[in-house]
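The structure's right below; bear with me while I get my questions together.
Removed from the display is one protein chain of the complex; every other protein chain stays in position.
Then we have chain A:
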Amino acid sequence: MAKYLLLKHYRGAPAAVNDVPMDRWSPEEITAHMGYMNDFAARLEKTGEFVEGQALAPEGAWVRYDGEGRPPVTDGPFAETKDLIAGWMIIDVDSYERAVELAGELSAAPGAGGRPIHEWLEVRPFLTAPPTITE
């Protein structure tokens, strides 16, 4: 088994096929979208492939050390151009192929007009503990 992070982006990823901002969807469409993702997570829990999922607020700040005795510097909310992570799901699956298959399914969540949004999801393998045998 190997763990993968499925990363959802607000920005920074290539545009979705059905690319309508969420605030222009109908409330029912938003409910359907959320329901789809919850069902997806619940199904993975049943197959023993679910590890974790979280959503992130779009507001964030860059923070940096600014020298001894001084408070950290923040640049305030993200500037328009910066990448933005909307949330993630961690899965634990038998193969890379299965991870891609599941990411494809998650990307089919319904959006505007009830049609799949076809958003791009980033799939990243976790670095694991070293195996007992390497030599």
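Everything below uses one rule, namely that a contact is a pair of C-beta atoms (placed from the backbone, for glycine too) under 8 Å apart; a residue touches a chain by one contact, two chains touch by 3 or more; residues count from 1.
Criterion: contacts and distances are computed from a predicted model.
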Listed names "Carbohydrate ABC transporter membrane protein 1 (CUT1 family)", "RNA polymerase subunit sigma-24", "Maltose/maltodextrin transport system permease protein" or "NADH-quinone oxidoreductase subunit K", matching UniProt entry of the absent chain: "RNA polymerase subunit sigma-24"
Sole contact to the chain not displayed, among A:Asp19, A:Glu45, A:Asp66 or A:Glu101: A:Glu45
Identified contact with the non-displayed chain, of A:Pro21, A:Gly76 or A:Pro131: A:Pro131
Touch list for chain A against the chain that is not drawn: 1, 3, 45-52, 92, 94, 125, 127-135
